[in-house]
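What follows is an incomplete set of chains from the complex, kept in their original frame.
Order of writing sets the labels: A, B and C. Residues in every chain begin at 1.
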């Protein structure tokens, strides 16, 4: 087939990009070359819209062993141990085939971790869906949860946390982000950087099929015999093979026979081969006739662009091939030598004794021209109504009753009980509370892991929202007693070519940058997912809320000191560490109960946040608290209810706040930042108050834990028995309807 | 005291069993790959949980063809203790060492949570050290743990005392509400007629220290250790 | 080569929770005239023309189905 500008445009390349390709090659590209450029220069692989902004995020820190640029980031946790972690999106595939879409998303993120030489120890999932009153949304949610469960459970990595937010901005375009955390010793960490010209390149795992080839908007005859509809964009996950390639990869890395290893994820063989060579400043030659193929008569274009799952590419040290063969055979995998490294810095592809591509590696891997984009502050930001005292409010009891029955606030048990969160027997704090906590069997240490997001705040005020999501993730780690260490992030946005969306993107990153700096949690990696929008029947394009998802890891030096969020003893004092407010701007209260979007997004002072978090960590180490829970969406009220219900006991609370309260509902549901709800034994109260005073951290006495299963505030009484069943059953009942 | 744990492709609780048996129950433990042709000399064989062969076809169905399973069957027939946990239990059914079959959970969902199980009697090598009347707090994690046997088989295993564990509430009452997956007669674990082969869906190796919510799984390993001494 | 289609279903006396759930969800989405759904598995074996029928039966009986709960049926084969 003759390559023309028109064909290039059909591949999603711009005229300028096509011109750049021709001048790089000094000729017209072959179809295979065009395919290679089109996937490597796509947003997904080249970050051409986001690179300049991502470069502004802080990436350095004492503990950072590996920042952005490899398959995953890594941080030092002392004693020669390291955590390796990364988050990724699988939004689009999950929207069309929820089960396989989500399952293969989990598969991809696992490979990013074990290709670094780390054993995956935890998975998390961040889910943003439309309201569950819609049957299609329920179908999607069920499928996604089932897919994650199927894949994660089968490979034997516990899924220990995540989140679910339900708001109609995600109705047509749900978000499915998955995070994985791995454990390694420093010396086991391996790079995807190739070295040593002449070293053989091996392929192992599943054979290559015609799945996942996109950009292929051609008449089908030109690509092969088969019809377009037979070339599905969604793949079927194979967790069984994943488990085998995981064990084999870890054993290969430990054996020392490898130079580098990479999985074939987005853009398949093209991306893995060219990036590995590029990182080492080398060239690579591969022979497609050696690539195991599932389908008959595949063209070079198809083989290079296939996104079949569970495939690995590894560079072996010449002379150590027999070690590699032995290990792969043991795991019932077939070693296929498909090429070798060269020093000519060219990416050469042979097929049926012909060279079908010959491209300078650097240009294809790093040469995508950065896109010009402009930012414009959207009008809605100015015209957004704000909360004022005239807004009508319900009694706090009625409000709580209604909020708890909403999937956004109800227990997520229906989700996490479908995940094996205990395999590997390290899960100390299980899903269902704040951050999950995993002990490390080889030491006294434990690590906290969490994902957090708040698209709604980021919509109201992207910069503040960006700050809050980072702070909130850190608060979740702190509540478990763990020092926040570092961040991975998945930036889910609409079309960046729209200046208003780009503005959101830029502002969110500004906020994240400040928070990561002040809280000393550098960014070690992440993923960008753009074009998350849907076209309505009337042709109106609607983007999702700007949704950065923060994945954070934290460290607790002594696992015995771990903290939990639920009340432990009757009569313990309940305190708010932080400043109360009666502003309901940006609250879920107004959004869910009044059906109104009203700003402003809650205020956050990052210095105050840092001071409060450090105080909480010190006080946990001094054993001053019975429980610590962060205050987030739903404000003090939801934090209080969760602290009660999560205890599993039939306790209640007597509220007698020692601050002035004008409107109880506003006080309880205001989504104040930088605050924690703690319970303190009577014998520790004096010490606690003194320490807080010294640290200049504001504290408000709220009341005490009581024997009677009700929340009482003078004559206002709310019985908890019914609350518990609402809280526990609401999500399951909603999904099952 | 020696235990051999067999790793099938797709097993994922082999390391957890190893840790529990070695660090918490005092066994010498060896892992053997399913392709090995001979079984090491041992006092106990454990078939661990996980997804052998990806649970493809039927759970446990393909693992029974593994070369080492022939040896395990011979070991069991000679009276050697064989403990199958979760997927290991499923393999025992498929390979005919225990009667019955598994259906999908009635909830049609994977279920991961702690449940209570009650030992039916204490004359077994697996239950001798479990305190009488106690309900053990032990996790389950499975999609296909809904035990089924036809009426005649059920009658027989009930009469012969082959049902060793039933799902119960925390006080040891065997109620319908305490049944997480629809198993007939709340069956959580059964043994063969001779009592040397036990299959159970709950994971005792996941309840062996205070960081893991419960230590009740230890009672089962202690029973074994003492009985085999 | 020929293709042999095999259907494996749960025995009638064995309950089929999956079928029940599907039936239920069909009813709730308005397909009330569908009385019931039962679920099974389908396999397509590709075998040589002259393959021995007994071996096929053996594979269906001993591997593809579990006689404790399931039964199998071999449908008419197709040439390919």
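For the reader, a short list of remarks on this structure follows.
Please note the rule applied: a contact is a pair of C-beta atoms (placed from the backbone, for glycine too) under 8 Å apart; a residue touches a chain by one contact, two chains touch by 3 or more.
Keep in mind that what you see is a predicted model, and the values were worked out from it rather than measured.
Per chain label, the copy numbers in the complete structure file are A x1, B x1, C x2.
One rule holds in what follows: only the chains that are shown with their structure count from here on.
The distance from the centre of chain A to the centre of chain C, each centre being the mean of the chain's C-alpha atoms, comes to 40 Å. With centres taken as mean Cα positions, chain B sits 36 Å from chain A.
Chain B and chain C have centres, each the mean of its CA atoms, that are 30 Å apart. Chain contacts: chain C has no residue touching two or more partner chains. With touch defined as above, chain A holds no residue shared between interfaces to two or more other chains. Residue ranges of chain B in contact with chain C, taken from their complex: 57-58, 61, 93-94, 99-101, 103-106, 108, 146, 148-150, 182.
Within the complex formed with chain B, the chain A residues making contact are 146, 149-150, 153-156, 238-241, 243-244, 330-332, 416-425, 427-428, 430, 439, 441, 559. The touching residues of chain B, when paired with chain A in their complex, are 9-10, 12-13, 15-16, 19-20, 33, 50-51, 53-56, 109-113, 139, 141, 143, 203, 205-206, 208, 211-213.
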